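Handing you this structure, nothing more for now.
With one protein chain removed, the remaining protein chains of the complex are shown where they sit.
For reference, chains read A, B, C and D in written order, and residue numbers begin at 1 within each chain.
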Amino acid sequence: MIKVDSISKSFGSFKVLDGLSMQVMPREKLALIGPSGSGKTTILRILMTLERIDGGHIQIDGEQLYHMERNGQLLPADERHLARMRQKTGMVFQLFNLFPHKSVIDNVTLAPMLTKGTPRAAAQKRAMELLEMVGMADKAKAMPAQLSGGQKQRVAIARALALQPKIMLFDEVTSALDPELVEEVLNVLWRLCAETDMTMLLVTHEMGFAHDFADRVLFFDRGRIVEEGKPDEIFRNPKQERTQGFLKKIIAAGHRV
Amino acid sequence: MIKVDSISKSFGSFKVLDGLSMQVMPREKLALIGPSGSGKTTILRILMTLERIDGGHIQIDGEQLYHMERNGQLLPADERHLARMRQKTGMVFQLFNLFPHKSVIDNVTLAPMLTKGTPRAAAQKRAMELLEMVGMADKAKAMPAQLSGGQKQRVAIARALALQPKIMLFDEVTSALDPELVEEVLNVLWRLCAETDMTMLLVTHEMGFAHDFADRVLFFDRGRIVEEGKPDEIFRNPKQERTQGFLKKIIAAGHRV
Amino acid sequence: DDSKLEQLKSQGFARLAIANEPPYTAVAADGKVSGAAPDVAREIFKRLGVADVAASISEYGAMIPGLQAGRFDVVTAGLFMKPERCAAVAYSEPVLCDAEAMLVKKGNPKGFKSYEDVAKDTSATIGAPGGGTEEKLALNAGVPRERVIVVPDGQSGLKMVQDGRIDAYSLPVLSINDLMKKAADPNLEVIAPVQGAPVYCDGAAFKKGDETLRDAFDVELAKMKKSGEFAKIIEPYGFSAAAAMSTTRDKLCAAK
Amino acid sequence: MTQWSGYFGLILQGALVTIELTLMGSVLALIMAFLAGMGRLSRFFVLRALATAYIEFFRGTSIFVQLFFAYFVLPLVGFELTPLQAGVLALGLNVGAYAAEVVRGAVQSIGREQHEACIALNLGRWQGMRHVILPQAFLVMLPTFGNNAIELLKATSVVSLISLADLTFQAQVVRAQTGNTMVPFTTILILYFILALLISWGVRSLERRMARGLDGVRV
């Protein structure tokens, strides 16, 4: 379980998150939506320990993420604590961030071999299973530059899964793709959702997908959660004016809900 | 009127356009749709004389674009001929391509002052009218770096209009924008469509907008026009399998038609 | 103590610094080093029991710091003895003596006979090696700094006279003669010796502190001078053995 | 005139010394470049300060001064170096300081997203550096390293100051012995140029080999 307790985060003088609290149940599929700049990416990056927080607490599975207890005192986490906590979490980025100098399979096997000491043969076997799952087994030897955006994103998903995280974070994983390629990635997410019991947090502008996929939707605005609820409630009967305005604009711009 | 007569264009050994022909009536609003890499951008760039063609002919208002008649002979056009023909056409790019070292108003006044010798005062007056139209009058003094994507694109539209072209080319003018910002640019296009009698060619992935906006839709695939017709025909009853497949995928990916 | 000599003996060679200036030193087409100064040094070291010498060509300006830094064991490069230098290094007894000369255009158009003549002609320039004897002679004669051009090497000096960049180039007589011989340029002329300039002699220069080695060197040098072998080595190069034998280190180091 | 072949032999000997200096200097420069370049990116202030001091000092003082110090002043404090060692030391340290900035720039040019991908995959700092960042950064460094090596080649010409018989020095010797200026200097200009071409050709083919697959076409 993830427990975020009134955290705040500023960049310079700009307060991105402002006393944000939220909870995520084990196995829950959560969609984070909201206007640009509202802090959706930031909260994912904080959970992935890519940014530090300025205040507040985060617990994952009952353990503090950014703090550690020593002799009854709560100290800021050191790199070792963070590395240990990080094992629980995987993240897929908007721009894939594949390692361009490594082949598809090497992208997937690198982390298990280095961080868990998995033997090469075992890592490759597992990698092929994952690539199979995302439909990329036949491209195992290809270099990332030879792949389309959708293919890259599927490899990135396999790479994140290779470490067997309990929590997966997806940050607009389809928004850098050509519209025609979006579907193949969403299909992988569907399958993932059905086949595993990972906790999943998903930032997306694909409202239709968010609606069908999520157990619960959080609507962000200016670093706060303005509204949350079951997808049907949020998309059909948003209570807050801000949510209504946002959804109206998105619909006007041609996105299906 | 634009008359494209079996033109072809290759990059290296790759044939992008292959004996393409099409006609555009004066004042017509045309939407060009089709999968990535099918040559939509290329045809616009050819009409804007940003690429040369390898074979075929193009006429605009009865005059050859890439050829000129001298003593009854058809010769390749020289730079002067191209410059004269270019006056008829304006183009708005996906990535705006504003001049970053010039303020908003200077971006709009630069071309009229330099190419038509419009006096500064007159050019500025006209520019303010255009900026008013695209809703950017209050940012006239701002630099491009201070604008959001949607604002940049609106300035780019005003800049292209400043030369009073008869034909306007729009290449995915909203696809680099955050979803929430798309609407403001589409609104400007709506207004433009209603208020002027320019010929407009629009490449877009916003199927809903293409449907409502266009008089006629051309579906491109691999450098050819596979299907064309009224928006309702194309979107509701596509005849070609290729078109059907394309639209299905786009819809599955969450875009409204 | 004899430790320095013992050390040279055991390593089998002594390191010489020489200049890139015939006939004091010469490098044959095969790279072999000869010339008056290294030949004398080679012979004496052989007699001292040091089998060979390893000569390396050095800029004038780098010789004394190189000696002080222990880069070379001895400098045999036509470094003329002068009181300041005697203070910086330990000289042997005189080896090669030479008067000063000037290289000028044919007919000596400015009529130089001495460094003072150069000083008097306010448009005249004279070239000399940087930090060399000639530079100092010219400066002492009253030629202002900006008219004494520091020339890196003999060929450059010759070329600058030919091209009219300097009015005179000054080096020891034999060096100038060697340059003239190689250039074979009928438009040049040598003024030798320069009036008022003393005859200078060089010695093998040792590091301060290596006086024992120097003294051993002197003993062999004196023997060779007496036996006539000394003259046999240096006279083919044009140097006068009599000149070297007519003076002493103490005299030269005390001069002026 | 008959001796010319012998003097050309002398110049070729000089070329060997020049090549030797260039190679050994490049190796030292490469080592220093990585040490100091990574030092500047270190989390530890002391390492950063040391690296910065090294870089600014060796870029700031002229190579002439450094050479002179290595050769004439270091022995005074007890470091006796052969001319070759002094030459390699001065050239390597000097060019290494410039190349260190190349290393730093290249590592920083690898986008933040690659670092973040490493963190998200739980790679340690050094693991990420070693397996992900440096292999990509090295490709960015290569062309500039090639230029640095050519700079080093050219800088070897100043070692004649410390009596190293390199190309330029031998040309001076030949000039003094033959009285001819044109021939030796033209010869060594051509030799230097050939060496420079060899370096850039070598670097370019290495770059091509390493870049294989990185900007491949979609298949």
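In the analysis below, contacts are C-beta pairs under 8 Å (C-beta built on N, C-alpha and C of every residue); 3 or more make two chains touch, one makes a residue touch a chain.
Just so we're on the same page, contacts and distances are computed from a predicted model.
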Choosing from "Oxaloacetate decarboxylase gamma chain", "Ectoine/hydroxyectoine ABC transporter, permease protein EhuD", "proton-translocating NAD(P)(+) transhydrogenase" or "Sulfite reductase, dissimilatory-type, subunit alpha", the absent chain's UniProt record names it "Ectoine/hydroxyectoine ABC transporter, permease protein EhuD"
One chain isn't shown here. Among C:K136, C:K182 or C:K225, which residue touches it? C:K136
May I ask which residue of B:S6, B:Q23 or B:Q87 touches the chain that does not appear here? B:Q87
For subunit B, which residues lie in contact with the unshown chain of the complex? 45, 48-50, 79, 83, 86-87, 89-91, 93, 95, 97-101, 110-111, 114-115, 143-145, 159-160, 163
Could you pull out which residues of subunit D are in touch with the chain that's been left out? 56-57, 59-66, 68-69, 72-73, 76, 150, 153-158, 168, 171, 181-182, 185-186, 188-189, 192-193, 195-197, 200
Even though one chain is not shown, subunit C touches it at residues 60-61, 64-65, 68, 84-85, 87-88, 127, 130-132, 135-136, 146, 149-152, 155-156, 159-160, 162-165
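Following the convention adopted for this analysis, only the chains that are shown with their structure count from here on.
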In whole angstrom, what separates the CA-based centres of subunit A and subunit B? 37
Cα centre of subunit A to Cα centre of subunit D, whole Å, reads 45
Going by residue number, subunit C touches two or more other chains at none
Where does subunit A touch two or more other chains at once, residue-wise? none
In their complex, what parts of subunit C are in touch with subunit D? 17, 20-22, 26-31, 56-59, 62, 65-66, 68-71, 153-155, 158-159, 179, 182-183
Mind listing the subunit B positions that touch subunit A in their complex? 35-36, 178-183, 186, 205-209, 246, 249-256
Of subunit D, residues touching subunit C in the complex: 3, 5-7, 9-10, 13, 71-73, 75-76, 80, 83, 160-163, 165, 169, 172-173, 175-179, 181
